[in-house]
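Below, a portion of the complex is reproduced, with chain positions unchanged.
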Amino acid sequence: MKMDQKPALLIIDMINDFNFTHGEILSQKTSTIMYSILNLKDYFYKKNWPVIYINDHYKLWKADLESLIQHCSNERSKHIIDKIAPRAEDYFLIKPKHSAFYGTALDTLLQELKVDVLVLTGIAGNICVLFTANDAYMREYSLYVPKDCTASNHDEDNIYALTMMKEVLKANIEPSKIIYDL
Amino acid sequence: MKMDQKPALLIIDMINDFNFTHGEILSQKTSTIMYSILNLKDYFYKKNWPVIYINDHYKLWKADLESLIQHCSNERSKHIIDKIAPRAEDYFLIKPKHSAFYGTALDTLLQELKVDVLVLTGIAGNICVLFTANDAYMREYSLYVPKDCTASNHDEDNIYALTMMKEVLKANIEPSKIIYDL
């Protein structure tokens, strides 16, 4: 990252009900990556950089964090949500589709915050994270997608998505410890 | 409205803190139009048509109805918010700028609901309602902007905005009772 750049941490779809095929497996993988994401959050707080949650709205069509958490909480998700739910000072947006940019105020928020570097984390790596990365690249954001902060139903799909983001989108996909030198 | 069309009621920026120049005047005018909007809401419930709130987020950048209501509640607004706050079954979206379509999931929601007619209500008539009407027109929605359901700081601006919506956007600006025949 260059001296005059400003990053934001994006946390994608971590308020999740895991209510889909392979949901249980993804929930387990998410339990693992969660700690790397939480460490990144702490680092972003320390640096006074923005932390932005952007999350599926589960057909509630409701900009209402409370209803969303209630809807998503279950056996597969509760231990994750308890740890990762946004704090009062975090930004929190809902998205209607896969990309965090489609039908959301994300780009407006990032411009207001003068952010030009995105650190993408969350699930699933080969769907919502990848769609978001593509859209970020078209909008000229520099990208970090730390490989220990994203997971997909199948590991090979996660690896392939990471490889695509590296090669097509020039994303840095090194593990999150690289962020601590930014 | 044609037989095969489906309307949605849009309620724009009615969760408002009225914390701006002429805010007190607009709050008084809003107290008046509120009843026409509430009647429309009841009618839309009866017809099983969607009711969609779309509201400024007051720089909270937070899809969180509770924080928004808390932020906006004050002497000028409380009696309005108490009456018009969304119920559990209403859709509720936040918008980052003036138009209800800019940086929001509104168009995606309307397409999912198969809505092609919009009834626009709320404040201010010559700003957020007008911007929304323009954007709706470019997206080919038919428009009703009942003149008893919108208000602006200055009455003449409200009238001029209504006239523009009628002439440029082909909006029907008759009082809301016309809606009850749809």
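Chains here go by letter, A and B, matching the order in which they are written, and residues are numbered from 1 within each.
Just so we're on the same page, a contact is a pair of C-beta atoms (placed from the backbone, for glycine too) under 8 Å apart; a residue touches a chain by one contact, two chains touch by 3 or more.
Remember, predicted model here, so these are calculated numbers, not experimental data.
Asks: Start from the 2 shown copies and tell me what the total comes to for the whole assembly.
Replies: Total copies of the sequence across the whole complex: 4.
The working rule: only the chains that are shown with their structure count from here on.
Asks: Could you put a whole-Å number on the gap between the CA centroids of subunit A and subunit B?
Replies: 32
Asks: Would you mind writing out the residues of subunit A in touch with subunit B in their complex?
Replies: 57, 61-66, 91-97, 102-109
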